[in-house]
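Omission of a single protein chain aside, the complex is shown with its protein chains in their original locations.
The chains carry the letters A and B, assigned in the order they are written, with residues numbered from 1 in each.
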Amino acid sequence: MPKVLIAAGCDLLGGGLEWRPGKSRYFKYVSSQALVELRDVNFAYDSRPVLKGINMTFPKGRLIAIMGLSGCGKTTILRHISGVLKPTRGQVKIDGQIIHELDREGLYAMRRKMGMLFQFGALFTDMTVYDNVAFQMREHTDLPENIIHDLVMMKLHAVGLFGTQDLMPTELSGGMARRVALARTIALDPMLILYDEPFAGLDPISLTVVGQLIRRLNNALGATSIIVTHDVQESLKIVDYVYFVSDGAIIAEGTAEDIKASGEAFVRQFVHGEMDGPIPFHYPDGDYRQDLNVRV
Amino acid sequence: MPVLKNIKAIGHRSVDAVWRLGYATRFFLMTLVYSGASFRRFSLTVREMFFTGVMSLIIILVAGTFVGMVLGLQGYETLKRYGSESALGSLVALSLVRELGPVLAALLFASRAGSAMTAEIGLMKATEQIDAMEIMAVNPIARVVAPRFWAGVISMPLLAALFSALGVFGGYVVGVVLIGVDEGSFWSQMQAAVDFQHDIMNGVLKSVVFGVAVTAISLFEGYDAPPTAEGVSGATTRTVVESSLAILILDFILTAFMFRGS
Partner (left out) sequence: MERTTLDLWVGAFVVAGIAALVILAMKVGNLSTYNVSDTYQLDAYFTNVGGLKPKASIKSAGVLVGRVTGISLDTNRYEAKVTMSIDQRYQFPKDTFASILTSGLLGEQYIGLSPGGDDKMLKNGDELKHTQSAMVLENMIGRFLYDKAAAGSNSK
């Protein structure tokens, strides 16, 4: 079954179509088939509140972005979804199951249906590209090596890196490493894919490539993808829905169009990259002129 | 008051150290509990044995030979005064098999293989490879830590035996070949003095204990290292220092138990 899906995905990719919003029917935000649900999630780190009453819904088959400044809590949300952190209050449900109440077995069973792409890839540096992509197949399945070989080659081809299988991760460029990590993430055709800053540190070409791959793979696998990022331009090109997080709370949400046309001051400052606005330029700590003893 | 601050700081550090020791013990127990995969998929352990054992061979072999040679030289000089040069064989062999073999091999192992393991695991943690493994539903302790632990424990007595054997050879070369001690008495007195169970097996037991201690410390420091450059480098230094102290302290305790009233 996975082979068929990937074959279908390859057709899509081989067709050379570039996906743009508006060309699909994913416009209307449907909340009835939620794969991931966050209900009133609160989280505090050593009595410092990080998440304050987060409510989010991620329907099946959609590509949703969580945006915000560094340190606003978006990576913490991702960690809650992957089960690494437990909320101090509230619920995180994946496919109907409350993930932080599962025991180790249940958590691992859930994680086998998830894929996560880490910032900068997190490839295993002591293995070749082939072994990295084959890792999950070898650990979780009993597939014979020749089938694993075919699957690995297909995944690598899907991200456009067929031929690199014998290279070591240290021999790859940043963009290539990110794509190999992507191939590894989708190795077992997960139903939920999490992306932690997938666009960080990439050149313009790689940015578009990774963005398009994320979208196409989401469509080809019928999966749900959640991207945590602060790269506005790239993400708005490919997402169905956006959540804006600031200081641990959701301050705006909507489709890509809604966000671009938003009147909300913070969203405007973020999307247009303005220097000053609700997020001030100056660190709020007293008057500079007073420090220099300059008379006003 | 600066004095009060210092006392507070010391108190803090002590509580921290005890807390860390507890965490380290739990980590060690988890390593043991999740060791099944290291044996069912023995190729993982074999691979680690290559990086810890085989790569340490050169330093062990060279050091062993030279330590034996020095023992031969110094031993001869001292025994000559009491007219007991023929006892050189027993001197070299007993010193090596009982003490120097296990202890020095363990110290060298800690500096070479131990620090390498710490750095490797520390970097894996810093580059999120451990987290990636967790998210991929692969237990990182079973897959990464436990095979390295068993590789260290298996390699250590082998390295200590090689160290002792080469040391005896080095002592032979210096004592008999170069200086001219009688070959027959060298070997016969040695064989009379060294008891298999009492000396050799105790030496092996010591090296196994050292192997457990050094490997456990190296793996824990790597796993617990802060994910920064300074963090990892501090962790490797701590590994070597803590392992060395552990080896010497354990050596005293084990020697007291084993060779009491011999």
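We take it that a contact is a pair of C-beta atoms (placed from the backbone, for glycine too) under 8 Å apart; a residue touches a chain by one contact, two chains touch by 3 or more.
These numbers come from a predicted model, not from an experiment.
Visitor: Determine which of the presented chains are touched by the chain that is not presented, and list them.
Guide: B
Visitor: For the chain left off this view, which of B:A37, B:V97, B:M133 or B:I247 is in contact with it?
Guide: B:V97
Visitor: Tell me which of B:V46, B:V62 or B:V177 is the one touching the absent chain.
Guide: Of the candidates B:V46, B:V62 or B:V177, B:V46 is in touch with the missing chain.
Visitor: I'm checking contacts with the chain that's been left out. Which of B:T31, B:S164, B:T215 or B:S244 qualifies?
Guide: Here the residue in touch with the unshown chain is B:S164.
Visitor: For the chain left off this view, which of B:L71, B:V204 or B:V240 is in contact with it?
Guide: Checking each option in B:L71, B:V204 or B:V240, the one touching the absent chain turns out to be B:V204.
Visitor: I need the residue numbers on chain B that touch the omitted chain, in ascending order.
Guide: 43, 46-47, 49-50, 53-54, 57, 93, 97, 154-155, 157-159, 161-162, 164-166, 168, 187, 190-192, 194-196, 199-200, 204
Keep this in mind: only the chains that are shown with their structure count from here on.
Visitor: Chain A to chain B: how many Å between their CA centres?
Guide: So the centre of chain A lies 44 Å away from the centre of chain B.
Visitor: List the residues on chain B that touch chain A in their complex, please.
Guide: Touch list, chain B to chain A: 120, 123-124, 127-129, 131-132, 134-139, 143.
Visitor: In the complex, go through chain A and note every residue touching chain B.
Guide: That would be residues 82, 84, 107-109, 111-112, 114, 116, 118-120, 122-126, 135-136, 139-140 of chain A.
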